[in-house]
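The structure follows.
Apart from one protein chain that is not included, each protein chain of the complex appears where it belongs.
Labels for the chains are A, B and C, by order of writing; each one numbers its residues from 1.
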Amino acid sequence: MTAKLKIALLGSTGYSGAELMRLLVRHPRLDKPVLLSREKGDDCSDLANIFPSFSGNGSYPLQPLSWPLLMQQGVELLFLATPHAASRSLVPEAIARGLRVIDLSGAWRLKQAQHQAIYGFEDEDLLTAAELTAKAVYGLPELNGDQIPNAALIANPGCYATSVILALAPLLNAGIVDRQHGIISDSKSGVSGAGKEPTSRTHFVSVADNLSAYSVFYHRHVGEMVEQLKLDAGQMTFTPHLLPIPRGILSTVYVYLNHPMEPAEVESCFRSFYSGKRWVRVFPTPQLPEIQFSLRTNYCDLGFCLADDLRRLVVVSCVDNLLKGAAGQAVQNMNLMYGWGEEEGLQ
Amino acid sequence: MTAKLKIALLGSTGYSGAELMRLLVRHPRLDKPVLLSREKGDDCSDLANIFPSFSGNGSYPLQPLSWPLLMQQGVELLFLATPHAASRSLVPEAIARGLRVIDLSGAWRLKQAQHQAIYGFEDEDLLTAAELTAKAVYGLPELNGDQIPNAALIANPGCYATSVILALAPLLNAGIVDRQHGIISDSKSGVSGAGKEPTSRTHFVSVADNLSAYSVFYHRHVGEMVEQLKLDAGQMTFTPHLLPIPRGILSTVYVYLNHPMEPAEVESCFRSFYSGKRWVRVFPTPQLPEIQFSLRTNYCDLGFCLADDLRRLVVVSCVDNLLKGAAGQAVQNMNLMYGWGEEEGLQ
Amino acid sequence: MTAKLKIALLGSTGYSGAELMRLLVRHPRLDKPVLLSREKGDDCSDLANIFPSFSGNGSYPLQPLSWPLLMQQGVELLFLATPHAASRSLVPEAIARGLRVIDLSGAWRLKQAQHQAIYGFEDEDLLTAAELTAKAVYGLPELNGDQIPNAALIANPGCYATSVILALAPLLNAGIVDRQHGIISDSKSGVSGAGKEPTSRTHFVSVADNLSAYSVFYHRHVGEMVEQLKLDAGQMTFTPHLLPIPRGILSTVYVYLNHPMEPAEVESCFRSFYSGKRWVRVFPTPQLPEIQFSLRTNYCDLGFCLADDLRRLVVVSCVDNLLKGAAGQAVQNMNLMYGWGEEEGLQ
Partner (left out) sequence: MTAKLKIALLGSTGYSGAELMRLLVRHPRLDKPVLLSREKGDDCSDLANIFPSFSGNGSYPLQPLSWPLLMQQGVELLFLATPHAASRSLVPEAIARGLRVIDLSGAWRLKQAQHQAIYGFEDEDLLTAAELTAKAVYGLPELNGDQIPNAALIANPGCYATSVILALAPLLNAGIVDRQHGIISDSKSGVSGAGKEPTSRTHFVSVADNLSAYSVFYHRHVGEMVEQLKLDAGQMTFTPHLLPIPRGILSTVYVYLNHPMEPAEVESCFRSFYSGKRWVRVFPTPQLPEIQFSLRTNYCDLGFCLADDLRRLVVVSCVDNLLKGAAGQAVQNMNLMYGWGEEEGLQ
């Protein structure tokens, strides 16, 4: 039996980080994770104090981030579930010390300068930043599965982006979409996607019995979508909505086909693209996925309906924003980086 | 002081009917409504037995439907909150007796045979049906306000249709929409829109923590939309979704403008079309309506966002499906039929 | 026709204040309310900017609180929907100027020093505070209806307290409860009761799919309950819970009867106590109220079940925490203060 991998996690106190922690402690290939905190000093207590659901099964102490200590503990892989700016400054330090990194933030997802502008990073060392941007692999295993095994830095995709890219990649790859006509994704997300910070927008009374659209045309995830799908920015219309549920995303994606196709041809396009992909389920037309089906799983579920003009196509894509949209995908990336089964620790 | 109008209501035990009842008992121009039941015999008890919220404020006895009795009671106007097929057979009888009718079902909304086909009516008297179809006024006051005052039969619009038509009418009327490009409405509705019948689809556990699309391309309300908006069927893509909330509709409507326009021009288009319309609120761009804002009101709230290409336009439209989408609109129609203020009984 | 009353409201931006505003603008006896803000200067904008549901029906400008201006505007009655400490310092100023006041906070509800201690007030003028405490009428119309008409200062009851006191008053008044045995109220409230301030406790993800008990034995409202019901503190066990709904309270109240009674006797005890009370509905046993029945009404709904030992009695009491538990009760108190019908502006 091979030795277990030693990993560390910084940012376990947000929703994605806590979900990642849940997966990591159960993963059969891992040593007990080192939990890091950016807080210095006495406040580094146990994760169970923040999330009581972690109690009753051993202790999960947080230790302040210290690079020498990490090296000494034999950590090889670092997960970052930190805000964008924190990831932007931490990753160069980690990579310089020979750690591999899976970063759940948006810090390293975008290659093109015009898209990166949306995050407004102030890099201290521009050369390193440029080099790391070039090296970073966008960690969507169904698209970039061949680059992930050797990656030093994985930029884990955004939750909305995962649902939209997986809905569109097979169609765009097959060249059957009329890109000039424009693509629309009307996406709806549960509240955990908005983060753990209490705001008037995430107050229960603001969300319950409600639905609202926000950031129309200008959500940050559009950058990832158009880069990964090789679209012009103006070809992608993206409207996110806030759903009165804790978690889950459903994207309703509208495309116009280049030429009339039969439903069976479209289904075959999806099936062949995702053949052998463990974490995508293609539903037989006209069955459609619902948020509940993929909730608390690492699946991206896909289904579609075709109009009787055989041109207008509606694709429905569902993911759990905290799993396939964040922590689950991070584990899937780790599995590929270390040559393990893609489903390990995710069932 | 003028005498109060005597009205009757059949179908007070569904969600729309009960909501209508709530409005009618408070309306200052009306006598106490006559509550009708299609059940014969002893089971015609009090509405408070079905909806305990009606208790404590007088009695609301249900009486079996009897045309002679209605005539004798001096009823002039009949509200039907009955299933489509029931309305289809009851309306000819009511009109023949000189009653005016506001029908909340889909029975008389569609003029064109190809659309009517979706309801599959089996009319006993085809001539009468054709005559009534011609006479029926589609009761959307903001569009057909001039025909409503003299109408004998009002076909009260569908809830989804109300939200979509009001979002699009100003733009189509101004001729600024590229119809060939196609129009998309991605609509989301609360569960009361699915009716009071318990089914596995309306079970709490099926709906909570979930979102699902259904009837993609083929929902019945598409017929109303394309008829009222004078579109070809293939120009309208409509995707309804079931939200985990009791009531409220939000439609996200996507259109492509004929030529680039400034946001102020688009806002002005909405404002001039709805100038003087009591129950439509146009939000200043880029503020968007949310379901909560119009909940438990008769408002249709409209807002929009324009992409920086000045061609892609997203309109967000919210109504309460039981009020502006059903019972409130029915009262608004009654107000117009009898020359009362459009807001009476609706504040 | 008599002149309309001029009122002012301070604190319209919280949940109770906004609900009160909704009632006041519709009340037939009132002039347009003066909306006051504790913010000085330019930030005093329109209420519709804070609650978009107020838009479309005239303007609701906020003006900074100024006593001379209030006098000049002819205001006679002031509603305070302010925090406890603010009410404690504002009321003496208002009363000194001859205004009548209805205060929705807990500032003036408690007569006994040991209970007042829970609010920890730092009164500048102890004599005035003592005098006002003596003068203040606890504004529960079903109990203190005779003192309300002449009151200068109404201390509007707490939401939990309203539900619990109304469940118990008839039984304690009839002397049929074994007080030594102890009384338990297991109460459950919607989230608006926790206020509009965003906290980790009111975050949607914390509340949804959850239920939690809090402040067991030591909630502030216990003081009101035992004072109004003339109980010893140790005789009342009160456990509040936070429900995943926006509004509504259900209290399940457990008492032990002095001697065996028939259900009909207990029902008669409730019915005679609440005879003629417009805003209490007693359900026929064994029918029980539910939160939905009283939601968005000013009713307190009461029902009960009696064990077959004819001693153990469970009373279920429901109110809408923002109406009968706050704003609606404030309007009911105003109606009594000015000799109007108890239901005016509340239907």
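The definition used in the following text is that a contact is a pair of C-beta atoms (placed from the backbone, for glycine too) under 8 Å apart; a residue touches a chain by one contact, two chains touch by 3 or more.
Just so it is clear, the structure is predicted and the values come from calculations on it, not from any experiment.
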item: Residue in contact with the excluded chain [from C:Pro33, C:Pro246, C:Gly325 or C:Gly345]; value: C:Pro246
item: Listed residues C:Trp67, C:Phe121, C:Tyr256 or C:Trp340, member touching the removed chain; value: C:Tyr256
item: Residues of chain C in contact with the chain not shown; value: 181-182, 184, 186, 188, 206, 208-214, 216-217, 234, 237, 239, 241, 243-248, 250, 252, 254, 256, 286, 288, 290-292, 295, 305, 307-309, 312, 314, 316
item: Interface residues of chain A (partner: the chain not displayed); value: 26, 52-53, 55-57, 209, 281, 283, 287, 289-290, 292-297, 299, 347
item: Those residues of chain B which, in the complete complex, touch the missing chain; value: 15, 191-192, 196, 198-200, 202-209, 244-247
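Throughout what follows, only the chains that are shown with their structure count from here on.
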item: Distance between chain centroids, defined by C-alpha means - chain A, chain B (Å); value: 41
item: Mean-CA-position distance for chain C and chain B (Å); value: 37
item: Per-residue multi-chain contacts in chain B, two or more chains; value: 209, 290, 292, 295
